[in-house]
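Comments concern the structure below.
With one protein chain withheld, the remaining protein chains of the complex are depicted in position.
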């Protein structure tokens, strides 16, 4: 059930998919960083980064429409920053009459608000690009190679594996509750707030116990296959010349955009 | 706006959001919290390994998946809103604070990395707000409540869960304020107000889940079964967070300019490249309406936290006296 | 075990007036695709009369569970229509429909989410807003029907699969449904528990539709059988006759045994 959410990745024969995952992780982090350090109102640089991102997405044969749709996930958070438009001092653009209050929008506020929004939107798209061109197991390998503590990466791998199982389990529990959420022809259905909360808590408790027992069974399965405390895996990734080239190119491009964007602003 | 649209906005936009995306925090704030978080998470990895040994891998992995899945469990409250679980206190109560922190960190990493729910450079802050703060408050439970009667334990767990949501929201708001993304005077009371409501769901579900486990597997949550030494350190950490909430939330509503001044004094304002705010004459708080309401709410929050802290300190003194 | 339910299956419309010879379930031209685009139902039509006991068989992935979930509106949104006791399954009708159709899931662990057996069986009646008296009466009666009256205070968590299965059926019987819909009722039971289940289902005088892989149970319990494959009904008729058609069975991944 979760599977389609979990898999943004679709195998495609593109040079981007083929890159070493470490290169993709590092490039993504650098690209987001370079977006974040751009000053407010650096529209040209924002535009350049967006074009570069589109180019990569095209090379990777991603559906641009899908990337754009997904990139809206963080948009609701904009609500937090929208107040800037009315609180920063600056040239007044327009005023809103809300009952007895007068809200005046300032130019500086608007620029800052839009800049925050744009930077956030670009960052989300870059993160999507990473996840859409890298398989989750490769991503985990990359983290391991990039010196994230191995224990943490292994725990993450277990978590991702069992996400699919447990989310399906929750979905079935919720469905069972829904199936019995009936009403009599007359009478008020639903029960009290506390009762409903208790049922939800029972479901969480139920799930907790089952997860705990499952972790026991998994541990047994690991022992049965010779696990003795040290987690061993095959590390399949090796940096090739083209991976280094891609990384170099990306860094040069990002620095170029920074310079160009700042001088043109 | 139609009622349906309002309900939708409330459900989809306001309720779920404590996951900060990239771009909303200034780099110094984001990096500062990355540093704090990395240190704490590394300690947590080490501590849980000491306590659990080789069982750590499957247990922490499956428990993190459990919290992620449990966040989907909802129950209707009223008017189309639902109660949800964040899970930090639940994890800390069931598994101990260090394991709770590790589990929550994994949940937030996966949400950010795979689902873009929360950004990458701000992930440190997100883990701090939703994982470390909440699990540390859960640690208070181990320090104090385990020796009480069942009812008291449930009430304490529920209140801590509620407080953890409020505290997480407060830290989120403060980070946003220091980053110059939103004026303190608006973001702090708004976040606190909304999450004081959301936290009710958290409190109820946490207490009910704990009650379920106490009833069905009392061996798991018995005092001696608690896997961590929930020592005095956790009590201190939890109390500090509770005190921060109690001091800052009324302050934020009653004297919002105070925080503004702190930000300026600390030099954050230049880093964030924002000029000092000119506050709205009678500033409006989204959702909550005008200031008096948010002040009242902050007062209520303060009072509740004070009550909890007083209760806990009282118990602590009582135990000291009994032990002596 | 004594059966306290009304001796004949009720045949009345959704509002309580008796209608002779009304179909209990009517599905017409039902199409359904999951959000990921996977088409699970491609035009399913069937009609089941009051008091009939019908088996739904077919290979893994045939769409059986998907169909069952439509019967009380847990899935919807495709083309086609579903009517339960004459009522169309539409959003405003859902709470009433769910009181009419009792759905028992394959895995009893999915169905039992309360700490005690009593609370689980009481969930449906409580949610329907029935008075406490009536709830108690119904819980006692449902537990009696499945032969587990003395289990009320046990924790469902500790029960065996067979016991859990019975309780799962009780959680639905306490809502006094007109139609019992079961998804793979005999899966995971040991022979003794399976025998108990078959006897229980035989004794319940309710309209019944059960998806299953257990062909022996089909032969024993269900006079009528519907075969599904790839989202379609490929055969529908008396069990004894269909089980003779070896080719038909084989073509759809079934075995006569």
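Residue numbering begins at 1 within each chain, and the chains themselves are lettered A, B and C in the order written.
Simple rule for what comes next: a contact is a pair of C-beta atoms (placed from the backbone, for glycine too) under 8 Å apart; a residue touches a chain by one contact, two chains touch by 3 or more.
All values reported here derive from a predicted model rather than from experimental measurement.
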For a quick check of understanding: of A:146, A:223, A:249 or A:264, which residue touches the chain that isn't displayed? A:223
Could you pull out which residues of chain C are in touch with the chain that's been left out? 59-61, 160-162, 187-195, 213, 215-216, 253-255, 257
Contacts from chain A to the absent chain lie at residues 3, 6-7, 136-137, 140, 157-158, 160-162, 164-165, 214, 217-218, 220-228, 232-234
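Here is the rule we go by: only the chains that are shown with their structure count from here on.
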On a C-alpha centroid basis, what's the spacing between chain A and chain B, in Å? 21
Averaging over Cα atoms per chain, report the distance between chain B and chain C in Å. 43
Where the centres are mean C-alpha positions, what is the separation of chain A from chain C, in Å? 40
Find every residue in chain B that makes contact with two or more other chains and list them. 212, 216-217
Multi-chain contacts in chain A: which residues touch at least two other chains? 169, 173, 190, 199, 202-203, 205-206, 209
